[in-house]
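What you see is the complex with one protein chain gone and the rest in place.
== subunit A ==
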Amino acid sequence: MEPEASIESARMIRVAVVAVGNIPSAQLRDYVALVLRHRVVSLECARLFYKEHQKSPFAQQSWDTGSLCFKFLVGGAPRSPWEDFQANRKCLGVIGLMHCPTTPDIGAAYDHFMAICRAYPSAQEKRCFALYPTDGQVELDEKKRQHLVMFPPDRQMLEYHLQTLMQDFAASLLMAFESWVLHAEPVGAILTTPLDSQASLNSEEVSKAKKRRLGRVQKTIGDYCLLAGSPVDANAHYSTAIDLARLTGDLLWHAGAIEGSVSALVVDRGGLKDPQLEEEVRYRYLEVIQLYHRKTALSFELEATLKLARFLCRKELAGQVVELLMGAVEGSKTLMDASDRLVLNVEVARIFGALGYERKAAFYARQVAQLYQQQDSCWAAMSALQVLTLTAKSYRIQSKAAFSARTNTLMELLHEKDEPSRDSRGQYSSLEVGADGQWSTLQMDILGDMLAAAVRAGDPLSAWSAAARLVRGHYPLITPSAQFGLATALVTAAERLPPGTRCSDPALPFVRLHSYPRLPPELEVVKRFPGKKEWWVGASSVGPFIYTPFTSKGNESENSAEVIWVVGEPVQVLVDLSNPCAFEVYVESICLSVESGEIEAFPVSVVLPPNTSQVLSLSGLPLSVGSLVVRGCIVQCFGVVTEHLFEEAGELVSGVAISDPFRSVGGPRVSQSVAAVVEVMPPLPLLVAEVVGGEGAVVLYEGEIREMHIRLANAGVVPVLEATMTLTGKHKEHVLSLGHDILTAALPLFPGASVVVPVKLKAGQPTTEVEVVGSKGAGVNNVKPAKDPACPMLVIYYAGPPMETRDMKTKAVISPSLPPGRRLALPLQLHVLRGLYLQQARLLSMEVPAQISRYLPDPGACKSEATSPTSTLVKIDPYRGSWGLLLLELELWNATDVLFEITVTVNKGKESVDEELADDGMVNDSLYPSTRIDQNHSARVLIPLERFKLPGLEKAFLARSLAKKYGLTKHDSKARESSERQAKSELNATIEELSSRISVKWHSGRNSAGELPIKDAIREALQASAIEILLPDPLTFGFRLARDCRPSYGDKVKLSEDAVDEQPKSEDSEHVTVTNQGNNDSIVAQELTPIEMLVRNNTREAVTMSLSVTCRDVTGASCLGSSGAKATVLWAGALNGVDVEVPALGEVVHGFALCFLVPGQYTLLGAAVINDPDESLGPNSNLQYPESEPEPLYYSGPPYTVNVTGIS
């Protein structure tokens, strides 16, 4: 049986092409390709070399359109026993190819060629082409070598020369055919076939044989006519032959003649097919098949069937073709010759393939492979492997290398995915799904066959590839022992491969992208939003709402998808590795593989025990700027380097039988966009921060103030051009100030440079040990919660210079773009310990009566005394009394193991503080000697507070508001409320101010100092009795000795507008220091002493009142004898019921005289009874003086002490 037999093959002139002499295979291939171009030589061209020696037997030859067809048998072919039967089976020509440079002895080579030609006795024409001869060889050329043709050594002309020679060759063959035909008829060629019986012929049979011979000659002439390109002539001869053969019952030749006539018919049509022709061909071929069948020439029968099937091979006639082919296959069972069976299966597979029945073709190809494998030879195994490789596509188990034609790089796919075209995506996914999980039984079978064939053929790479595909694609269906066998096959195949061999088919392990871990916070890249000062803050969300859950969610996902790497900085990718098989997988090296970018990947090796998977961190170093895709890993496993693309979820699940190899990882796959594009940025600066002299955490006591130094060094290769410090996190109040100026001044910070930035800390509340859940910052660049969220974070945003991004291909500057910045987050690990506990704070009131003297005390004098360093202790002015003196007692408990020294300062008003600071900074600090508190001891610190009356203006305002409130618009409740509120707020403001003025500073050890945060405690303490302290009395009383001016002892009331306004002024001086200066003004007993009482009205209303004076001795009993007791003090003037009217903010002086009979200490008390409470301060007193006399209309002043000395 002939391979590739077709109806047209009857016109093919068979020519053997053989290599002569020593010829390199590459050259041979090249020359053969040149020769094979001339399969068809038109008669028109051949005519140029054609010489008509005699009248041509091919009368109907069409010189214009006809052609000669060659069938080149490269390497020659064995002689067929059937060559008499069909002339196209004869080798009618021989072409030798000689490569002269490697064949020095042309003579010997020519002899070799002639020897080869002897094997082809039917060859009519011989040519030996000597290519690229040397000059010497040309000279040595002998004319006697008639078949030798030397080519000029010119590559350009070679093709042309070859064409000419082939035309000449065709013409020579044509002439040879003519002569054969002319000689055949008269001479009577002996034409036999193996089927002819060799038995001796009797006479009857001899005559029959004669007729037969005629028919056979006619048929053979027809064959030659057909070969000579004259189908019309051939048809005529065939018709004769058919008649003769039918007559003689020569079935085989009858069939052959019909076949030839059909061929002539088809050739005559010039390849055009129409249904009529097809019908005729089919009809006549069925007759041919029938005849062959009758003659039991099975191979011819099958060949004819195949020829017909091939001729009819059209989609529309698929049914007929399938029927023919199935018949042929069924018939082939009785074929004896193995190679015939092989050819038949090959042909059936080919025809099915041509019909578009891929699976059918694959099936018969597999049959071919099995037939090959039955032959016990290496070549057959190789052929089997090749055939199986062809079937692989139909069974969807192609090697990945075969896919390379469809080079949809992942990058392109990604772009494709971006487009909304659903079709392409669907196609892609179906392809991917189809790539695995088809009919796995068949796939396993084919792969197993491939493995066996490859092992037998000695092709270790194919064996490795097949085993890899088998184990990777079908491990769930393979028993553990078979899996071990595959592993052994992989290892043995790898042993025969050179080290470092690459294979396109990955084996184990399965690799899946786990995630891109975030860069460590100090390396994290912060996107810059140009045109904003705070460039790290993302674009504000659109919409009227400050927070919408949707936008923030969207940002989140966007964040996770975006991965930014920096050139030259190591990166990490987490991958899942899985070995679902029963044997241990030793991965010799695994490293990242990227697309469209450069990365220096660092390989690692890992051992995967059976049925395990693990997450592996692979690192690399990006080398070029641009975008890249991490598409998989380069794995060296079982001795072969393969690239494992990251598994797609769908790829694994699609196969019904294939289960997820990652199931032991647990949980569903991390939802991540597959192989996100990674942006690689140009180098960025890198700041490294360290606390100077710091060991990490800073331990502070509550209220401590300390300066901390942070050294920032640029460890990158790019200068830092801008940097901004901010504070985030909890307990920001601990940080007083940041050295913004110093940092700004240090810019640009070149690589290697460093700057020390001071940070001033002030410890606030003690940090609690409880972990507080860190809150996430809003915006695009989320601040990662620090390890210890209780710490404030010093966040430095910095960026390098703008970079010119260059186009990858053109290297041209596109545009200066803004590279991203970075964030350096330095948690200031502050631990604030509780230093001193404030146990309690309370106000202690003190009543020290003032001494009466000639003058009212001069506030200026007091102040000067107060500021003198010798008299820093609290002293009480005996002439002023300390009715208003209050002591703030702070009880402090030292729970720590260090000493504390406490200093109390009370700042004056703002102006005075400034003033004093300007004068002498120590004044405030060391006004009082410090108090020392040992560990585990408590101490009480007394802070003297004089009446912190409101300043004058405020007081006036308050008075006015009070007056308004209670005098004028008391019925208007609304106004009253509002003014009350006003008053309240003013009060609060005053308390606030006051509490802020008191500060308790502490020292401990050498270098820790701070301030106790007791503001709140003071405020609380003050709040309780705020009004008492702060509000001025409506009336103030004062006494003085009226020595100089002798008033008339009556109820003479003198309005003294210009009287010294002592009270408000004295309030200004907080440090009441009263000296014992009254000694020189002592009052002598038994002497009438004139005394003046000053009554001041602090309200804005004129008040009419009745004044009275009481005098008490040391025991507190009245000395004036009012209660019927014996009076020890005599008096002159009115002491009771002095009715006066004091104008608003005015003052009256009431004079009287006292005569103390007994020396000693007396107390003078002024009192007033307001006559018309309705119009004045009645409600006011109710409201604000609950502790005064029960009678709301009664006021008494502070007690004044009178020291009466004896006469002596």
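As a working rule, a residue touches a chain if its C-beta (ideal position, glycine included) is under 8 Å from a C-beta of that chain, and two chains touch if they have at least 3 such contacts; residues count from 1.
Quick note on the criterion: contacts and distances are computed from a predicted model.
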Q) What is the missing chain called in its UniProt entry, if the choices are "DNA-directed DNA polymerase", "Trafficking protein particle complex subunit", "Hyccin" or "Prefoldin subunit 4"? A) "Trafficking protein particle complex subunit"
Q.
Among A:105, A:337, A:445 or A:1016, exactly one should touch the missing chain; which is it?
A. A:445
Q | Given A:52, A:274 or A:330, the one touching the chain that is not displayed | A | A:330
Q.
Going by the contact rule already stated, which one of A:37, A:183, A:210 or A:359 would touch the omitted chain in the full complex?
A. A:359
Q.
Contact with the hidden chain only, please: which subunit A residues?
A. 318-319, 322, 326, 329-330, 333, 352, 356-360, 362-363, 366, 430, 433-434, 437-439, 441-442, 445, 656-657
